[in-house]
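In what follows, a single structure is set out as structure tokens and then discussed.
A protein chain is absent from this complex, but the other protein chains hold their places.
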Amino acid sequence: MSSSWGNSIRISIFGGSHTQAIGVNIEGLPAGERIEWEEILEQMARRAPGRDKTATTRKESDQPQVLCGLLDGVTTGAPLCAIIENTNQRSKDYSQLKVLPRPGHADYTAEVKYGGYQDVRGGGHFSGRLTAPLVFAGAAARQILRRRGIVIGAHVLKVAGAKTEDRPFHSTEISPELLKRLSGEYFPVIDPAARESMRESIEEARLSRDSVGGVVECAILGMPVGAGDPIFDGAENRIASIIFGIPAVKGIEFGAGFAVADSRGSENNDPMYIYEDGSVRTRTNNAGGILGGITNGMPLIFRAAFKPTPSISKEQETVDLRTREAAKLVITGRHDPCVVPRAAPAVEAAAGIAALDLLVQSRML
Amino acid sequence: MSSSWGNSIRISIFGGSHTQAIGVNIEGLPAGERIEWEEILEQMARRAPGRDKTATTRKESDQPQVLCGLLDGVTTGAPLCAIIENTNQRSKDYSQLKVLPRPGHADYTAEVKYGGYQDVRGGGHFSGRLTAPLVFAGAAARQILRRRGIVIGAHVLKVAGAKTEDRPFHSTEISPELLKRLSGEYFPVIDPAARESMRESIEEARLSRDSVGGVVECAILGMPVGAGDPIFDGAENRIASIIFGIPAVKGIEFGAGFAVADSRGSENNDPMYIYEDGSVRTRTNNAGGILGGITNGMPLIFRAAFKPTPSISKEQETVDLRTREAAKLVITGRHDPCVVPRAAPAVEAAAGIAALDLLVQSRML
Amino acid sequence: MSSSWGNSIRISIFGGSHTQAIGVNIEGLPAGERIEWEEILEQMARRAPGRDKTATTRKESDQPQVLCGLLDGVTTGAPLCAIIENTNQRSKDYSQLKVLPRPGHADYTAEVKYGGYQDVRGGGHFSGRLTAPLVFAGAAARQILRRRGIVIGAHVLKVAGAKTEDRPFHSTEISPELLKRLSGEYFPVIDPAARESMRESIEEARLSRDSVGGVVECAILGMPVGAGDPIFDGAENRIASIIFGIPAVKGIEFGAGFAVADSRGSENNDPMYIYEDGSVRTRTNNAGGILGGITNGMPLIFRAAFKPTPSISKEQETVDLRTREAAKLVITGRHDPCVVPRAAPAVEAAAGIAALDLLVQSRML
Partner (left out) sequence: MSSSWGNSIRISIFGGSHTQAIGVNIEGLPAGERIEWEEILEQMARRAPGRDKTATTRKESDQPQVLCGLLDGVTTGAPLCAIIENTNQRSKDYSQLKVLPRPGHADYTAEVKYGGYQDVRGGGHFSGRLTAPLVFAGAAARQILRRRGIVIGAHVLKVAGAKTEDRPFHSTEISPELLKRLSGEYFPVIDPAARESMRESIEEARLSRDSVGGVVECAILGMPVGAGDPIFDGAENRIASIIFGIPAVKGIEFGAGFAVADSRGSENNDPMYIYEDGSVRTRTNNAGGILGGITNGMPLIFRAAFKPTPSISKEQETVDLRTREAAKLVITGRHDPCVVPRAAPAVEAAAGIAALDLLVQSRML
């Protein structure tokens, strides 16, 4: 019933696209952690629209304000609540969304669930704009993690229609430097050549009044061995449950992911060895850093599939909920032809919150 | 920290492969629901090993005993606890697992996490045997759902190396009858021809002392519109978090799943129309029955990827945790060359528990 | 680890006495409920300081702002977040509180727990000011309850040193009108004569630079039979766990409460009879409306004991946490000589939130 997530670190996200503000309340943060403001803003900027021509030209003013929980930039141990005021909404009539629900959106399901009382303006509580407070919370969590040597980065692995995919993590040496670089880019890719191909595909979709989906791949480097629990509180369960909180995600896979379904045990089992520093490592990482729900010290790797933006300006088939008859719909307004690049910082943020929660849950922080 | 799952319906799974018993405690079941014992046993039998030559020849005595919560076969509204005694364990020395962890298993992560105090016999709390109480709980939940017109079925969509895949749900007419048939088979497939090809691949893996992975696809038919919530308590989040509770799952996808990453909005959006009974339906079901985390009345469809059984009898590379040196390992004993057919009832069970929880969470039951 | 409460309706309280704002996020409210703003403000005003000469002369600007969750004054089903900006803090140096902790306050425990990073200004997250967002949330919840015929009222049953106590609920006919009257007063009493005596005692304490404790008694009228669950999710457990969230509460009792320890079964059992409308009632209400954790349809009655305000201007014995030596402390500033009258609306609010949560948990709303 809630828009809250977490066992030991808990985030509660509130607001809608056109409410006075959106925000997040974070509970369980350890006291004494400095939160660098510039880094927060940098992550917020990566998510905000209007920064890259692949994205919508809407400008969202994503200036967060901390209401409580920080004193002189340092966590106090009390809940940290931050809000972002909504300032740039174009005033228009959204009432049509209750009558002619948009395919691929939550208009119809929300109408039935909330009996017509839901806030439909700009998508309401279902809006992708709600990833802004998620990114805020994640940016704070990631600073706490980085102080413990844990670094997170994500990249756009593929975009529909692009001839070239980005290089996947499993064929890359994953260094903290690589992840930091990715985590600073607006359209993060390991291999910059792939970016152009993806951009072309996005631009082509935009010109044809359409949109494209894609995949974000994320790595968490530096997780100690032992975070997570068997069965229901494992790293996969916890990460999946937060990642599906990002709108448009339709799938998640860890390590080799769905490819395990095509492999044999002798290929998929990761051979173990002793690394030069005496630690236990595996030669491959098909497990994605997780065995039995518990981190094994290898990079934690997962991928999330994002559907193409459902708001397209092509004419679509819908229904009139009043007359119960067929209807046509053309969506106007500014929309991302592809949310995937902007989704990368949201994926990193969610990964950071999950990693912090897993560590606290496992009494490792 | 817990092996419990659920907001409104809560299941807690306990036990290990060689403890006196394993079991499940189910909280939140409505009172007055008759639980048909034969159906419970039928589902338990589908999961139990030794029924099909694709599976291990171990016999597990999966006779559940209800300790409380049923009176004359009807739920009382109090917690329902059922246990299964462990009777058929071969007595042997498992201490090697603490020294030479098996690749692909949780031996190493558990050793670090529990400091050597974990129960390693037969996999302990990480054993696939823990799906037995899950199947019990799911079989009970599904009877409650079926009384409300909600039916669940899963099939083996693919097995590594098989030339033929099974027909996917999206190209099938999903009827309650189909799902009931699948839910009664030991190796459930929509197209029986595919089964032989898969069996061959499994047998071939067994003969080469190896194992194969695969995919289970599941459908929930009859979910009313409105179950689930936006952001973190949506149908995808909740189902993913329980499905990753089944050992060996490395990925989950809903509706079109990862294929959305290759599609355009105009292809992926499901056109809406009014069905002959006046209900709102969509012509395609790329959404997998979920929009904005909320069920839309279409069949809820998802797929889970299972890795090949990590226990293979080929020699493998591991490490000696005492000497911190490289070591070789040959695993003996009886093991499934492919868990996927036996996983299907566990997936159905988890889906049933999740569906019941979503309905109660949404005050629809 | 959290400042959140609730299973089905969840409130998260954030902020501190001197942070930019304090507030509350409410999750799980049903959609379509009108929230009357005047009633919210009326309850906020009852809690605010400076309205009655028995209380501190500090003025707190308790103007709530709704950030989200209401549309045209009606709940949307999405989280409702409201904040109150902190505007009237006197700027002063609070660093002494980390060195010379005030007896009866959380200064010392917070210093140890948060390692000196806690926000000590005005009590920080421990401040009684945090009851303002609680009152906001309760005022909203109570409007939803009242629409279902459930009314809540509390009164000051006693104040230390007062010659006269107020008339207790068990010797009063509890009508909705009585509860509404109580819930509109700044110093709510059933018998106005008792108020004068209590005020005298409070004034006397103030003049002697001291403070006094007291008891608030609360009634919830109109709860249907069947809310709450046995053992740990019963009405008593749930109400107690929220009531101890109000600072200064040191005890809670239901129905006859601690007096049951002096009684026999034949006295304490409430004889049952059929009321004229056909409902089952009891002649006495020693159970306080709860049997086996479940509401029985009789008025739900409980009492909470409040300790005297620990901030007194008499000299007190403390310790110097730096030198680890004995020290003397004189607290200056404006403080309530008695928080009990202002606590009454907070108790009503907490009761309202708990009642709403119990009803939703029991699928009765």
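Lettered A, B and C in written order, each chain numbered from 1.
Here is the rule we use: contacts are C-beta pairs under 8 Å (C-beta built on N, C-alpha and C of every residue); 3 or more make two chains touch, one makes a residue touch a chain.
Note that the structure is predicted; figures quoted are calculated from it, not measured.
Visitor: Among B:S3, B:Q43 or B:T282, single out the residue that touches the unshown chain.
Guide: Answering carefully, the residue with contact to the hidden chain is B:S3.
Visitor: Looking beyond the chains shown, say which of C:I35, C:A137, C:A205 or C:L300 touches the absent one.
Guide: C:A205
Visitor: For chain A, which residues lie in contact with the unshown chain of the complex?
Guide: 8, 78, 230, 360, 363
Visitor: If you put the missing chain back, which residues of chain C would it touch?
Guide: Touching the chain left out of view, chain C contributes residues 1-5, 7, 13, 101, 103-106, 108-110, 112-113, 125-126, 130, 158-161, 205, 210-215, 225-226, 229-234, 236-238, 240-242, 244-245, 247, 249-258, 260-274, 278, 280, 282-283, 286-288, 291-296, 305-312, 314, 316-319, 321, 324-326, 361-362.
Visitor: Tell me, which residues in chain B touch the chain that this view leaves out?
Guide: So the residues of chain B touching the missing chain come out as 1-4, 8, 10, 12-16, 19-23, 25, 27-28, 31-32, 65-69, 71, 74-81, 83, 113-119, 124-125.
Please note the rule applied: only the chains that are shown with their structure count from here on.
Visitor: Which whole number of Å gives the spacing of the CA centres of chain A and chain B?
Guide: 26
Visitor: Please work out the Cα centroid separation of chain A and chain C, and write it as a whole number of Å.
Guide: About 39 Å separates the centre of chain A from that of chain C.
Visitor: I'd like the Å distance between the centres of chain B and chain C, where a centre is the mean of that chain's Cα atoms.
Guide: It comes to 46 Å between the two C-alpha centres.
Visitor: Residues touching two or more other chains, restricted to chain A: which are they?
Guide: Correct list: 1-4, 13, 113, 125.
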